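Apart from one protein chain that is not included, each protein chain of the complex appears where it belongs.
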């Protein structure tokens, strides 16, 4: 009996991989950080991508074939991501790439995609100038900090009645971008800047920063930080007895974040491109499916992976072939209904039209205060036409 | 002035925490001369195991701490007997490579088992603020400083007053003579390594209750711990405390008056200066050893 099971296992292993090698699937390459300090977010992205593929394959796949995700660990490092991209393109013969999370890693694989003339879509990398490199194979289905800041500056200024704001960001391209864009747009609404400070990723003790914050005279604090750093920072902010309006960007509208921060999370605001509590039937179906699969609600990275993969599969379907040029043309004409609104691309490959939400955490739930549609960046759109 | 006091208090508290997280390394690197790059992973294991036993097995913080200490003692003993034992007395290199391999293995295996999410450990005391004049602290922080002091004192007494401690000192001063005097040196090495692992893991669990714990934090913890041990002088507990406090206060003042953005540079610059001008640390146990 045991021998039989073993034989079966071997058979599945051998034939399973043989089947996978045969050319009856359409392969999409995914590069995400699965080890290292941002692995937490990379893993969520992969979960979203897998769910999208599963749903699609159940519904008959693309062009009559099932989709196969080939997932590689890029560790958010430029060199490793390039290794992964070369492998996916040359060895696995993927028809399109999705990745590579950190803007630095994405910037490193963009020339690779261009060299091999293969479409590359990132659902996460937010550094503004990525879409300005004139790389015709590059698309981004993510908000940039500039777009998010533009969308929310007015709402924040009016709803929170702020006069003087302190800015705190994680010391990387994303954190610096968030702080710069938000301080620019909030200043335009007449809000003074009380202080600007950065901290290194992985920092655990923020008391010194908070002592400075307390004496800065700000009535609100903007924070650009991800789950790990952000949760500790917000928790210590309340420990420290600081009573300011807290708002920020990052993966905050999630159960993990709220659970880590505890009571201190109550009342804080987050500007996010996605929250599980967004209204709409499309989102409810997505949240239910995700929850059934992974026993937790999706966060913004899960949604990013889900959307990016769906956009790619959708484009391949409309292209009617796996030819890279045709997929690229189809991507340009994207018109995709996501759980968080509608995705289209500008001529530069920047997505617009989808919703972003301002949420406030109330009774351990991210409550949607306002949603707004992310508009095409004016300058870019003008240049594109 | 109030701000300065707050910075100083922050520096002293984080300094104590640095000392605490470096104690295990003081034994393993300072005394045993194993350049242990897996130290941060031992710390991480303490935090992750602590999270597991408190939130999944439902133990309270202190019983959890005892369970974690017991597991890590066994683990440290095994690591020494199975791995470190075989490269003892061959200089730093095999030890460095071995512990780098071990740290890669531990960090990534923990990632597979415990997942990538940060975890919260419920501490025994609330994190409510305590006001001491102009200075803000929390009960949990004061408690952690006390535990830290107790652990440091305990480890110090263990080494100075107990039979095992005497055997340890003898072994690290002259293994050959210790062996001739009937000390089972292999056992002493393994006990020291186990003790170092317990200290690292307890620090991880205690600080996990104040911050949070995640499988990927090992690298940063290792670097800071090396800084503390080098500052204080190899193998000296008193030195580790001073090293930790110096680092904590220097970082708090730099962060307070210069910039929090590159605060990590402070420790490394201090290390470089210390090694240039006082190469064997501020309080080296070296004089006793040779």
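The first chain written gets the first letter, and so on, giving A and B; residue counts start at 1 in each chain.
What we mean here is this: a contact is a pair of C-beta atoms (placed from the backbone, for glycine too) under 8 Å apart; a residue touches a chain by one contact, two chains touch by 3 or more.
What we mean here is this: contacts and distances are computed from a predicted model.
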**Prompt:** When you check the chain that is not on display against UniProt, which of "Acetolactate synthase small subunit", "Amino acid/amide ABC transporter membrane protein 2 (HAAT family)", "NADH-quinone oxidoreductase subunit L" or "Acetyl-CoA carboxylase biotin carboxyl carrier protein" does it turn out to be?
**Reply:** "Amino acid/amide ABC transporter membrane protein 2 (HAAT family)"
**Prompt:** Of the listed residues A:133, A:161, A:189 or A:364, which contacts the missing chain in the full complex?
**Reply:** A:133
**Request:** Consider the whole complex, including the chain that is not shown, and state which of A:65, A:87, A:184 or A:318 touches that chain.
**Result:** A:87
**Prompt:** Which one, B:12, B:73 or B:87, makes contact with the chain that was left out?
**Reply:** B:87
**Request:** Provide the residue numbers of chain A that touch the chain removed from this figure.
**Result:** 34-35, 71-73, 75, 77-79, 82-84, 86-87, 89-91, 103-104, 107-108, 111, 115-116, 127, 133, 171-173, 175-176
**Complete:** Note that chain B touches the chain not displayed via residues 29, 33, 35, 83, 86-87, 89-94, 96-98, 100-109, 112, 219, 223, 226-227, 230, 234, 261-262, 264-265, 268-269, 271-272, 275-276, 279-280
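Everything that follows uses one rule, which is that only the chains that are shown with their structure count from here on.
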**Asked** Which of the residues in chain A come into contact with chain B in the complex?
**Response** 35-37, 39-40, 42-43, 171, 197-200, 202-205, 207-209, 211-212, 215, 227-228, 231-232, 235, 239-241, 256, 259-260, 262
**Contacting residues of chain B [partner chain A, same complex]** = 3, 6-7, 10-11, 13-14, 17, 107-108, 111, 115-120, 127-129, 131, 136, 138, 207, 211-212, 214, 216-217, 220, 251-252, 255-256, 259-264
